[in-house]
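A protein chain is absent from this complex, but the other protein chains hold their places.
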Amino acid sequence: MTTIAWQRRRAGLGRFWAEFRKQRAGVIGGAILLAAVALALLTPLLSDISVMDVTKATGQKLAPPSFEFPLGTDESGRSVLEMIMWGSRVSLFIGFLAALLSIGIGTVVGIAAGHFRGWLSAVLMRVTDWFLVLPSLVLALVLSAILGGSGATIILAIGITSWATTARLIRAQTLAVEARPYIERAKALGAGHWHIMSRHVLPNVAPLVLANTTLQVASAIVAESTLAFLGATSGSTSWGSLLRGAYDWGAATKGAWWYILSPGVCIVAVVLAFTLCGRALEAVLNPRLRGVSR
Amino acid sequence: MTSTIDTGLAADLAAGPASRGMWRYALTKLGGALLSIVMVVIATFFLFRLIPGDPVIAYTRDVPLSPDQINLLRKQMGLDQPVPQQFLDFLVRTFTFDFGTSYEYRRPVLDLIGERFGPTLLLTGVGVIISVALGLWQGTRAAWKHGGRFDRYSTAVSLVLWSVPTFWLGLLLLMTLASGIGPIPGLFPTRGMESVDSPDGFAYVLDVAHHMVLPCLTLVAVVYAQYLLVMRSSLLDEIGQDYVVTARAKGLRDDLVRRRHAVPNALLPTVTLVFIHIGFVVGGAVSVEYVYSWPGLGLLFVEAIKGPDFPVMQGTFIVVCVAVIIMNTLADVLYHVLDPRVRST
Partner (left out) sequence: MSLLELDELSITYRIASGEVPAVRGVSLALAPGEALGIAGESGSGKSTLAMALLRLLPATARVEGKIMLGGEDILAMKWGRLRAVRWAEASIVFQGAQHGLNPVRRIGEQIAEPLIIHEITKNPDKRVAELLSQVGLPAWRARSYPHELSGGQRQRVMIAMALACEPRLIIADEPTTALDVMVQAQVLTLIKGLIAERGISMIMISHDLSVLADMCDRLGVMYAGRLVEVGPSHEVFHDAKHPYSRALAAAFPTVGDPVSRLAPKGLGGDPPDPMDLPAGCPFHPRCPVALPGCASLDVQLWRAGDRREAACVHVLETEAS
């Protein structure tokens, strides 16, 4: 790529950042996100993985917060705070990857459905509509039960059940982009399918994809925690499985509010942060998008 | 005014070229629904074939069997047939509502589904009705006073509720209102649909209602926010249109402009979206039923995961998917009936 193109991109990025900074909610969301990711990455330095070992638990069972255990203990006497820290790695990791898978499938299907005409487009849209209609949680539960419980299968389950909304969005945008005159010109000059889709459609669709990705991560994290809570665990401790533990051991009826509140607040905070960020991104990119599709 | 409406309706009800088009549309949509249902059944068949391990072993679990008995079972379950034959059998059985026998309960899956269907319908039905009413009303209010305090407040609340997992909200309510915490007493039952010493007659209805309060509240809290946001954005789109200004210019009172002109137009896309989101409601219902041990299809499904009790999972999955597909088809047809612009095509 030429230096001029890079300069322009950098200037564009600068403008984007200036606009984004004005979105207060989005900036707060972004800050929370970065803090959460940082904490997740730094966990091995701050704590030892042996805290999750039931046999090595040192605290009293289901004890309320104290100086030694800031967020109390679980049913085996382990520190809830450290469990949450280790759980964050799993929740965020699965959330990110599941969202990426979902976006990946959605973008490919969306662009293809928007670009090609005839039976291929019709079939793709039928399949997309079918996935859109089906209850994603139920489908994901079935998939994870069948494929077994591991991080990879959970990611697969969430990814396969949530790509449809993205596909629809991308398809609409693809149709708008391809209606523009310079695409006709490109075709007249002999541009093939791959060229048009990758060099013209994809860059124009990319901002929309970016905004959508953050929102997808938000819903993927909720999905992972719900799946883990309902029994489709990934095998490792995540915020959802922590809450399942809390439920199974009667934390609700025994009044162990720290056990129920802490993982839940983390989920809400992170998901809200992603949602605010995503909406801010949409708000910033939207006027640009509108200009692009003219 | 009434005379023009009456003559209009009467003309519509009397069959004409437009209504013939409507029947054709309904039939097309029905065909599409059937296709989707067949796709669900096919997908289910292949999905459940991915199960690792021998279904017979899974079925018999801890009971040791001789090789002869295993072969007999295999024959009974039709597993000795070639795959295409099994597929045909599966199709036939599914469309005659024979979903097999539960590993766990040793009873026909159809019976189990029959028992659990009512409670789910009750909970989801009441939940959706309340959510739609609340969401639409609040969404209208938020959009009409766009930018005002109520608008900003309700949008913020909706965003937060969207980020709260349904099951966690259920846990919180369970902890605070059902078991009671600190100074708050336990006001509601912690599980189930009815008390152990289930009363009769009207007292029974009250008992069930008492048990339904928290699950319904949980379901409504998460779902109504969706409807609010949808109605709000639909109405905002309509408010900007010229015909609303015309209505004001005619001297109509503000609330009449809203009720007679803006809202009916905004309801059209909203109604469709409400039905489309039924899948989301079903997901929420599954979580709610599990947390509160509400004896519905959702609880049955989640418990089947533990086994795993595949016949139950299979049967419940098909039933739930079919229900959602039917709802969506209804939405399409309803939109067609309500929107005069689509009706005459």
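In order of appearance the chains are A and B, and numbering begins at 1 in each one.
As a working rule, a contact is a pair of C-beta atoms (placed from the backbone, for glycine too) under 8 Å apart; a residue touches a chain by one contact, two chains touch by 3 or more.
All of these numbers come straight from a predicted model, not from anything done at the bench.
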{"item": "Neighbouring shown chains of the undisplayed chain, as defined at the top", "value": "B"}
{"item": "Among B:Asn265, B:Gln314 or B:Thr329, the residue in touch with the chain that has been omitted", "value": "B:Asn265"}
{"item": "Contacting the left-out chain in the complete assembly, out of B:Pro64, B:Pro82, B:Gly201 or B:Gly251", "value": "B:Gly251"}
{"item": "Interface with the unshown chain - residue positions in chain B", "value": "1, 3-5, 7-8, 11, 241-243, 245-253, 261, 264-265, 268, 339-341, 344"}
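Operating definition for what follows: only the chains that are shown with their structure count from here on.
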{"item": "List of chain A residues in touch with chain B within their complex", "value": "126, 130, 132-139, 141-143, 145-148, 218, 222, 225-226, 229-232, 240, 243, 246-247, 251-255, 257, 260-261, 264, 267-268, 271-272, 275-276"}
{"item": "Chain B residues touching chain A - in the complex, by the definition given at the top", "value": "35-36, 39-40, 47-48, 50-52, 159-160, 162-168, 171-172, 174-175, 178-179, 181-182, 190, 276, 278-280, 282-283, 286-287, 290-291, 301-302, 305-306, 308, 313, 317, 320-321, 324-325, 328"}
